[in-house]
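Only one protein chain is missing; all other protein chains are in place.
Presenting chain A:
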Amino acid sequence: MTYTALTTIIFTPLVILGLATVLTWIERRLLGLWQDRHGPNRVGPGGMFQAVADGTKILFKQDWIPPFADRGVFVAAPAIGMMTVLLSFAVIPVTMGAGIAGNMNVGLLFVVGMMGLGVYAVVLAGWSSNSKYALLGGMRAAAQMISYEVFMGLSLLGVVMMAGSFNLHDIVAAQTGLWFIIPQCLGFGVFMLAGIAETHRLPFDLPEGENELGAGFHTEYSGMKFGMFFIAEYAGIVLVASLVTTLYLGGWRGPWLPAGVWFALKTGGMVGFFILLRAGLPRPRYDQLMALGWKVLLPLSLFNVMATGTILMLRASL
């Protein structure tokens, strides 16, 4: 293993964690912007160090494990959540040749697999907390994330068919002329919705559902264990945004600016859009969420797979 690879491996998670921490501040500022107020603007220039203050506070908070909880699983759950998200970032190609395992030939499958494992964090947290609200949250999370995983995988099939590869580098390379958002607009829509549901972000944050479940699966968590869930969620947003960028928005491609800047800009725009979704939309009822998934998104993604396949076949035969 070379020296650079080692530094990449050490620094990438740190950068992502820092990014996720700062994102908590960015989100609050943006929500403020869209709700005619300022948001946190006191600590440091423009409130920039709010994230540092919050982080310091949460580090010094008592980390209490309820006596009725299943200790081992309770401790493991947030770590699993954090781990799966961080591991997914290994295959994201920020620029040509960058990333820890940027050229992995099954990169996309790896990400989807890691997202699938991410369900464990939420379900185990809800289960091991041994309390009603946490269990209800975990149960909802299981149903929601497993069903949305189906559409997510199906919506990605169109991209894979067009690029002819699971390698994220190749997928970006295949978007030379036209970004996949145009031919794969259906898949893009489904992937966006599924991505939000996967990261259980608002408006699909039913596993947490503050006003009905306390805090859902992490009701019993406190201190830095709660912080891990929190940071993992924000890292998840960055992950889904960077996936959308890679798969549909042409990755690092773009004129004039360097590749990394383009990637950051597109990812940032997607993150901003996710926050706008939170600012603008109410949470659907749970059965509405499942109905939307199985009755609308599944047929749509199946149609997308069929249409893409047909067009590709026709084009090949011509």
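Everything below uses one rule, namely that a residue touches a chain if its C-beta (ideal position, glycine included) is under 8 Å from a C-beta of that chain, and two chains touch if they have at least 3 such contacts; residues count from 1.
Everything that follows uses one rule, which is that contacts and distances are computed from a predicted model.
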Query raised in the report: For the complex's missing chain, which UniProt name, "ABC transporter permease subunit", "NADH-quinone oxidoreductase subunit I", "Acetolactate synthase" or "Iron complex transport system substrate-binding protein"?
Result: "NADH-quinone oxidoreductase subunit I"
Report task. Can you work out which residue in A:L109, A:L265 or A:A279 touches the chain that's missing from view? Result -> A:A279
Query - Among A:Q35, A:N103, A:Q288 or A:T310, the residue in touch with the chain that has been omitted - result: A:Q35
Query raised in the report: Can you name the residues of chain A that touch the chain not displayed here?
Result: 33-38, 276-277, 279-281
